[in-house]
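Let me begin by presenting the structure, written as structure tokens, before commenting on it.
Only one protein chain is missing; all other protein chains are in place.
Note that the chains take the letters A and B in the order they are written out, and that residue 1 is the start of every chain.
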Amino acid sequence: MPIYEQTYRRYEARAPLRTVRFWPITREALRLVLARRAFLGLLLVAWGQFLFRVIQVYVVTRLPEAGRVLPIDGRMFGQFLSIQTLFTLLLSIFGGAGLIANDLRTGAILVYLSRPLTRRDYVLGKLGVLMALNLSVTLVPGLLLYLIALALAPEQFAKWSLAWISPAVVVHSLVTSLVMSLIALAVSSLSRSARVAGLGFFGLVFGLEVVRGVLRALYDRPESALLSVQADLQSLGNALFGVTDRAFQLPWAYPALVLVAVSLGCLAILRARVRAVEIVR
Amino acid sequence: MSASPSPPPSTAGRDLGRPVPFLHAARAVFDLSLEGMVWSRRSLLMVLLLGLPAPLALLFRTFLTRLPPRVGAFDFYGVVISFYYVRNALPLAALFYATALIADEVEGRTITYLLTRPVQRAAILAGKFAAYLVTTVALALPAVVVTFFLLTTIHGRTGLGALVPELFRDMGVVVLTLVTYGAFFALMGVLLRRPVIPGLLFLFVWELLANAPGYLPRFTITAYLRSLIHHRPPDEGMAEIFAQVLPTALCLEAVGGMIVVFLAGAAWIFSAREYVLDQ
Partner (left out) sequence: MTAAAIKARGAAAGAATLEYVRASRWYGAVIALNDVTTTVGPGVTGLLGPNGAGKSTFLKLAAGQLAPSQGEVRVLGKPAWGSPELFHRVGVCPESDAFWEGLTGMQFLMALLSLTGFDEAQCRRRAEAALEQVALSDARDRKIGGYSKGMRQRIKLAQALAHDPQVLLLDEPLSGMDPVNRRRVVDLVKRLGREGRTVLVSSHILHEVEAMTRRVLLIHNGRILAEGDVREIRDLMDEHPHTVALRARDPRALARAIVGTPHVLSLVFGAEGEWVTVQTARPDEFYASVHQAAVEAGVSEMYSPDENLESVFRYLVAR
């Protein structure tokens, strides 16, 4: 019987790559974030307004007179999502500030990029975490509120004139979540400290809002709203939900352009910063 | 490796039975920390945050005729000092730097080098606090001065002499704001593992009590600080309804007391705490 040499044999087979390669990054990061009790508390608080609005809808369907004070229409959803934007800010700090910063500090980014992952997969994976968190306090409660309103007051909501509300909720939620997530990730990639990144993100968003306040006090011109990301999102929301606000009288195209520019800027930062190796001179 | 040259006598003028003198140790920590604080990416953000009023003042001045403002130049300066700096930018800057005085070293795992030197821990905290103060004051004060002169010399230098004491007063309040909030956030930084969210809640929820009636404003920091600002902007919104101007002496005593208590508390907690770095 011949005895065969047990030498190295080259592996010829093809192992197909996953299509959705970034999903494990998102899944594991979400698992870590959701394991923190304080974070779950924040999520709970973020859903507080949803409860209030459900009660509002219920009360108005039972007492139509109350609808004069608290009307149930597109504006209610606009206000609802506008307040939820504040929670996306807090969630982005809490859950997103360290997403890339910690990887840069610990060198874990090398571990990621030594797998069959591209930088795009890495960024998508991290973006997925923030999108999931932000959508959980905007899109999910927004659509749920709409369905509850439809169920409680079908005669009011099952009309073509209000059918635009649900797509408006989807669009506004997606835009808000995407913009906040991109800014949070970009700022996270600029630092090696989650704390610095979190405060930097807050300072940027809030600081621009303060500047807008100052300019508004000075000139009272609607163009000052373009400076602030929060104001741009508010303008877009007003346009989507038909809200008239003296402070936001610009055509929606301008805030939309600003948001697109901000998003592209963030992507450019991520492209420059997400690298396996940093050269120290 | 060659044999070491014979070193000078070990004591070399030091008292081996005592820690290094407080001021010498604090100075050494200050020198070590200052460069890292000033020449860092986070300081770029602070330059933007604290320096922003200067280009806004330039904008005001440049477009004065083409874009008539709703408020006068000096009133705008009042808005910048009381609304922008004292109520928002300076407390944010303090939160940014002061919560991280020790936490940065722990996160970077360099705390071991500091804690294995013959220095009192309070001296380490003092040196870091001094570095924070110098950095933020160096970023804020020039912007305040530039903003002042850009806004008050629009129509020439007439009356400038009468306004300069206001500038000095406001500069003093800016420094006091940085010291007071810095001391508070330094305490939060050593007390809490994650001080950022509680710090933000304190600044944007608790400090709103300053606009409440009765004795409630006295439980905030901002009520004392904004009472020290002489000029009041014409429209303060909600604050205008209940706005209290506390006596200057009371404000200075309260602020002084807060600084001492917060810093002493931070030093005590830092001295008693163990820092175990996960390997």
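The criterion applied here is as follows: a residue touches a chain if its C-beta (ideal position, glycine included) is under 8 Å from a C-beta of that chain, and two chains touch if they have at least 3 such contacts.
Since we're looking at a predicted model, the values are computed, not measured.
Asker: For the chain left off this view, which of B:Val29, B:Ala93, B:Leu167 or B:Ala186 is in contact with it?
Answerer: B:Val29
Asker: Which one touches the absent chain: B:Gly13, B:Pro68, B:Gly156 or B:Gly214?
Answerer: B:Gly13
Asker: Just to verify: which one of B:Ser43, B:Asn88, B:Gln120 or B:Thr136 makes contact with the chain not shown?
Answerer: Touching the chain that is not displayed is residue B:Gln120.
Asker: Spell out the interface residues on subunit B facing the chain that's missing from view.
Answerer: Those residues of subunit B that touch the unshown chain are 1-2, 4-8, 10, 12-14, 16-21, 24-25, 28-29, 31-32, 35-36, 39, 108-110, 112-121, 274-277, 279.
Operating definition for what follows: only the chains that are shown with their structure count from here on.
Asker: When the centre of a chain is set as the mean of its C-alpha atoms, what distance in Å lies between subunit A and subunit B?
Answerer: Centre separation, subunit A to subunit B: 31 Å.
Asker: Show me the residue ranges of subunit B that touch subunit A in the complex, using the header's touch definition.
Answerer: Spelled out, the residues of subunit B in touch with subunit A are 41-42, 45, 48-49, 52, 56, 60, 67, 69-71, 76, 79-80, 83-84, 88-89, 92, 95-96, 99-100, 103-104, 107, 194, 196-197, 200, 233, 235.
Asker: Which of the residues in subunit A end up touching subunit B in this complex?
Answerer: 38, 90, 93-94, 105, 190-191, 193, 195-196, 198-200, 202-204, 206-207, 210-211, 213-215, 217-221
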